[in-house]
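In this view, the complex is presented without one of its protein chains, the others remaining in place.
Presenting subunit A:
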């Protein structure tokens, strides 16, 4: 579905926009993910070619960083802080309760594709934890209710 002419031309546009930068690979990958919600496999050889890199090298970069997704996430992404300062404020329970609230046994995406729940290691909201980010909305002193509300 992705290797249409549209996909190619948009990808070329993204690459061209970043090519003058020093070290353009991460900015390109961020832009690709912003466009398609993940790093589509067919994009890898094209990017590699444009930057004079090996395909394996680009693939290696994509897989190194937690942010880059191989497949699209759910419509709403909920990241619950799993780091120490939030643990001290009930963060461990919040992680479990959030998973339960969306019918998940573990981190991942619901079957209907509506929600992805993931851990995040610190949002810098450690003095008002536990913290979460729902889509682009930050939630301090989070509860399952406030997370669900933000996910509406």
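In the analysis below, contacts are C-beta pairs under 8 Å (C-beta built on N, C-alpha and C of every residue); 3 or more make two chains touch, one makes a residue touch a chain; residues count from 1.
Just so we're on the same page, contacts and distances are computed from a predicted model.
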From the options "Formate dehydrogenase", "Sarcosine oxidase subunit delta", "Putative ABC transport system permease protein" or "Peptide ABC transporter ATP-binding protein", the chain left out of the display has the UniProt protein name "Formate dehydrogenase"
Among listed residues A:87, A:110 or A:148, the absent chain is touched only by A:87
Note that subunit A touches the absent chain at residues 22-27, 29-30, 51, 60-61, 64-68, 83-89, 92, 120-129, 131, 133, 136, 138-141
